[in-house]
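After this line comes chain A, so read on.
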Amino acid sequence: MKRKLILAGAVSLALAMSACGGSGGAASGGAKAGGTLNLAVSQSLKSWDLAEASMGNAEQYYEPVFDALLHMDAKGAPTANLATSWDYDASLTTLTLKLRTDVKFSDGTPLDAEAVKANLLHTKAGKGEAAALIKAISDVQVTNPSTVVVKLSTPTPSLLRSLANVPGMIASPKSLTSPQVPVGSGPYTLDAATTTAGTEYGFVANPNYWEKNSYPFEKVDIKTMSDPTARTNALLSGQLDGAGISPDRVDAAKAGGLKVDTVTPGVVEGLYIWDKKGAIVPALADVRVRQALNYAFDSASIVKIAKKGLGTPTTQHFTSDSEAFVPELDQTYKYDPAKAKALLAEAGYANGFDVVMPDISSLFPEMQAAMVEQLGNVGVRVKLDKIPFDQFMPSILAGKYAMSYFKTGGADPWIAIQLIVSKQATWNPFHYEDQHVTDLLSRISTSTGSAQVALYKELNTYLVQQAWDAPWDVVKDVYASSKNVQVTMHPFYQTPPLFNFKPASQ
Partner candidate 1 sequence: MIASVEVPAESHNGSDGPLLSIENVTVQYPSKKWRSPDFLALKGVSLDIRAGETVGLVGESGSGKTTLGRAVLGLAPVTTGLIRYDGQVISAMNRNQRRSLSDEIQVVFQDPYTSLNPALTVLDILTEPLLTAGTRRAEAEQRVKDLLEQVHLPRDASNRLPREFSGGQRQRIAIARALCRDPRLIVCDEPVSALDLSNQSRVLDLFIEIQERTGVSYLFVTHDLSVVRYISHRVAVMYKGEIIETGDAAKVTTQPKEAYTQKLLLAAPVPDPARQASRRAARQKFSAKLHVAGPFENPAS
Partner candidate 2 sequence: MAVFLIRRLLAGILLVILVASATYILLNYTGSDVARNIVGETATPEQALAKAAELGLDRPLGARYFDWLGTTLSGDLGKSWFNNVPVSTTLFNGLPVTLSIIFGALILSALVSVILGSLAAVRAGWFDKTVQASAVLADSIPGFLVALVLAMVVAVNLGWLPATGFVPFQRSAVEWLRSITLPSVALAFGATAATTLQLRGSMLDVLKLDYVRTLRSRGLSDRRIVFKHVLRNAAPPAVTVLSLQFIGLVGGAVIVEKVFGLRGIGSIATSAAVQGDAPVVLGVVIVMVLIVVVVNLIADLAYGWLNPKVRAE
């Protein structure tokens, strides 16, 4: 009896406490200058080892601790950061970087050319997404403590932008071998006391950081929150200052007093035609069939209804941030099911054709529904193949499906090309090669400036004419932030970079 009384007492005490703490929901979220910036990221942190690092919204985990060699301006042009100047040779395969000399890692080691060399070689040998972006680095040479020379196996137009992101981040050479705790030269250091691996990462300001003005918060706290509802609730209840939310939460977020911005990460979604060789579905080898598929989709409706307006209808793989973007191309395939049918008939598929696609309704129900419906309208009969989630990407890459819904890409045109277009591109599972494309690619890689831009546009135009894929829209992500902070979106970053967060009061 006595024990029970004690328990009852404890419970009522607990209830009393929760009642007292009434308004305390936002207490921890006061993001003033010198306060704590609370962010949430949907992806989990893959590793502190930059060689294993993911990109996308996982970038935010690395930004507090690691400083990148370069930054980008609002147009995506590289600007100085750890590197004060950069220079390509004529063949575009040797990049010389001059480094700041006043930077030290938080473990006291100076950040010098050797450290940069060690990092770049370490990262590029890795298996992460960041590593994939700089895999063309063949060697790094140290000229003097403040100068490194980066050798490329092949010209890589996207390299400078990559160096402004995770691939260009520099960790203390000592930590490269045991990356359990990140040691960098960035504006913050990881605070073990407020960190729970896999769940929450607390950072405190690095007193020796060389450019403190860009980072006004004393502390940064980044939580891993994969559930969109939980993120929205945390934002609404003031536990977070910023996080990505899902499109259908926009109205709720606005109603709850949050600021809502959109980010364009350079990802294009739509029907990706993998089997352009016609190995599984012979019809797809015919460019008229592929064009018909482009005409089949009412991108405007898909964006408006299925995407709740969060996207920009398109027919090309390159986004408006990209040098390869050609606005007029978006008019190429206006929604016209009649024309689609005509083209199919012309190609000998008056009765359409059958195709098997992976069932992705658990991931993208609206997209799949729209796709199946609109393909059906022009006579393409889709059979859905139920596969476990984790088989989605592997089975596409294994060449199991002739076409499917997909979304990928990069704001930088070269990155997009390396993902989708080139023969060896990851998302070219059938290794389809078009000689004209191959030629254009080699010319692009060895050109610069406006010549390069012109070639990009030429390639883009050709790809659209060839109906390489049938894109619907450029994906827009939603980023919500509390009134306590002022945050600006930044092209070429999939989430706003840390230096774009400021206290609202300033």
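Convention: contacts are C-beta pairs under 8 Å (C-beta built on N, C-alpha and C of every residue); 3 or more make two chains touch, one makes a residue touch a chain; residues count from 1.
Selection rule: all candidates are chains of the complex that A comes from, given by their letters.
All values derive from a computational prediction rather than experimental measurement.
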- Task: Using the touch rule from the top, find which candidate among 1 or 2 meets chain A in this complex.
- Result: 2
- Which residues of chain A touch candidate 2 in the complex? 1, 4, 7-8, 11, 14-15, 17-19, 21-26, 44-47, 49, 52, 54-55, 126-129, 131-133, 135, 196-200, 223-227, 229-231, 233-234, 236-239, 256, 388-391, 393-395, 397-398, 408, 410, 415, 419, 424, 426
